[in-house]
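Missing here is one protein chain; the remaining ones are kept as they sit in the complex.
Up next is chain A:
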Amino acid sequence: MADTQELRKIASQVRRDIVRMVHAVQSGHPGGSLGCTDFLTSLYFGIMQHDPKFNMDGINEDIFFLSNGHISPVFYSVLARSGYFDVKELATFRKLNSRLQGHPTTHEHLPGVRVASGSLGQGMSVALGAAKAKKLNGDKHLVFSLHGDGELDEGQNWEAIMFAGHHKVDNLIATIDHNGQQIDGPTDKVMSLGNLHAKFELFGWRVLDMDGNDMDDVIRVLDQAKSLAGQGQPICIIMKTVMGKGVDFMEGHHEWHGIAPNDEQLGNALAQLPETLGDY
């Protein structure tokens, strides 16, 4: 496993990839992607046992589901950087005939993607099904999932949250990207989430809090979450992040949910993000 110093280097390159991908097509979602970069980098370069040769069934490996599919740029970059496909393919993001669709899909057979996502609120159910399949297969590996906090407005999540507690799905680690922002503004204003930590606990989950933009904390909490698996409770991580993290003029602004930087803003962003692994 890469140490946290190494993970920070990778994360810097992933952030460069994100802003370059979104800039190149002048569309996509940089804000949440940048906020979740440290988490996804940690998963794919540290926490998960996974095979970039990619097998859809994912037997005898840890698997990950991205429910908030609009943050595809960070997902694609991390998949490419960890060997699922050539990083050069990142240049095709959102373009015609690309496997890197605006939102992730299995339809074009991009290695690393196990279900389509983008229409929100569906990923936790899928993760629960995959977790049940692992149990039926006697596979001790884990299922990880990521969800937006705004995405929790969708009722299907609460069906899934209730199910997971009732059925004691203890091989699932679901992380909520709690950046407090959604398209129309702060989550507190659009649709208040209240005390998320307490809500998950009341549904029977083991809940951990994490600073999703502090690599040491991310590794510490994810390791702790893994150690809690198999104890009769599903595990939720409430991950505090800053939307747009790593690019100062984007940080904390919901306006950067789904717009692309212009040429000048790209230059400004890249100046803040050291090129550590070589641009694609």
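Some points to look at:
As a convention for this text, a residue touches a chain if its C-beta (ideal position, glycine included) is under 8 Å from a C-beta of that chain, and two chains touch if they have at least 3 such contacts; residues count from 1.
Rule of thumb we're sticking to: contacts and distances are computed from a predicted model.
The chain not displayed here is annotated in its UniProt record as "Transketolase family protein", chosen from "Glycyl-radical enzyme activating protein", "histidine kinase", "Heme chaperone HemW" or "Transketolase family protein".
Among A:Q13, A:N68, A:S82 or A:T105, only A:T105 touches the chain that is left out of the view. Shown as candidates are A:S117, A:T175, A:N213 or A:T241; the residue that touches the absent chain is A:S117. When the omitted chain is restored, the residue from A:G83, A:P111 or A:G129 that touches it is A:G129. When the whole complex is considered, the residue among A:A160, A:M210 or A:M250 that touches the unshown chain is A:A160. Remark: the residues of chain A touching the chain excluded from display are 56-59, 63, 65, 105-107, 114-119, 121-134, 136-137, 139, 155-156, 159-160, 162-163, 166-167.
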